[in-house]
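Could you have a look at this structure, given as structure tokens, before my questions?
Only a single protein chain was left out; the remaining protein chains are all shown in position.
Showing subunit A:
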Amino acid sequence: MSSLTVVRAGALTTVQDLGRPGHAHLGVPRSGALDEPAHLLANRLVGNPGGCATLETTVNGCALRTDTAVTVAVTGAPCAVRADGRPVAWCAPVRLPAGAVLDVGPARAGLRSYVAFAGGVAVPPVLGSRSRDLLSGLGPDPLADGARLPLGAPCGPPAAADVVPWAAPPTGGLVLPLVLGPRDDWFAPQALRILAGDGFRVSSASNRIGLRTDGPALPRARTDELPSEGMVLGAVQVPPAGRPVVFLADHPTTGGYPVVGVVPAPALAAAAQAAPGTPVRFVPVRA
């Protein structure tokens, strides 16, 4: 079986696929690629089904050496991509010769790039998924320098795409649609105006569990304790300090703080690419 060796792990590089939904009742987060469209595109470019595992980088990319010739593609956050030092295309299939080092550079915009290999990263699945879940620790460890990861057998020809249109990560500001509820009645009426205003920025404490915000506190109409209830992807939970947290793929399955609204899943790819300091607004939309 062919494999890849980690030359430079980067700040945080994890194996991700489409996650392990269906186990939330056991306390198992869904996990999976944060920017799912970028993960799917990377797979498509190398001829993989969407469920094959890719590598998700954070901020400063990573570098890898494969022991056999393999087709790769890098999507998500735009970055310089090099094969043995020579520039190659971002967001396109690239044929790497055996032993070549693929260097995925720092994100020029956004945070997370996705690296797909024909055949996928073939670490053993846990509960049907190869995703690393940073909340519960399920799945393979984040990449470390020198680690080796198995690659699967290529399963199809790479996509015959030269140019793929792709929305740039948010730089000017992140506007997240918000379907109100189930606990919007726990907040004072002015909370909605504050959410839609220009007071919030993406906090540096954000991670795969949630996009945290800095900004004004949302005033509550009720201050009693909410018994734990089930949480969905995109839920905007408001802890006692009042700054909203948008739940991303590794979010806890239950939580005891009120959810003012839910960001529909298609809008979360942009949230996954929003760097700390990015202004963020929550615009109520109809369900």
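Things to note:
Throughout what follows, a residue touches a chain if its C-beta (ideal position, glycine included) is under 8 Å from a C-beta of that chain, and two chains touch if they have at least 3 such contacts; residues count from 1.
In this text, contacts and distances are computed from a predicted model.
The chain absent from the displayed complex carries the UniProt protein name "KipI family sensor histidine kinase inhibitor", chosen from "Succinate dehydrogenase", "KipI family sensor histidine kinase inhibitor", "Heme exporter protein C" or "Tripartite tricarboxylate transporter permease".
Only one of A:51, A:106, A:150 or A:182 touches the absent chain when the whole complex is considered: A:182.
When the missing chain is restored to the complex, the residue among A:127, A:159, A:175 or A:196 that touches it is A:127.
Take subunit A: the residues that touch the chain left off the picture are 21-28, 126-127, 136-138, 179, 181-182, 227-232, 234-235, 252-254, 259, 261-264, 287.
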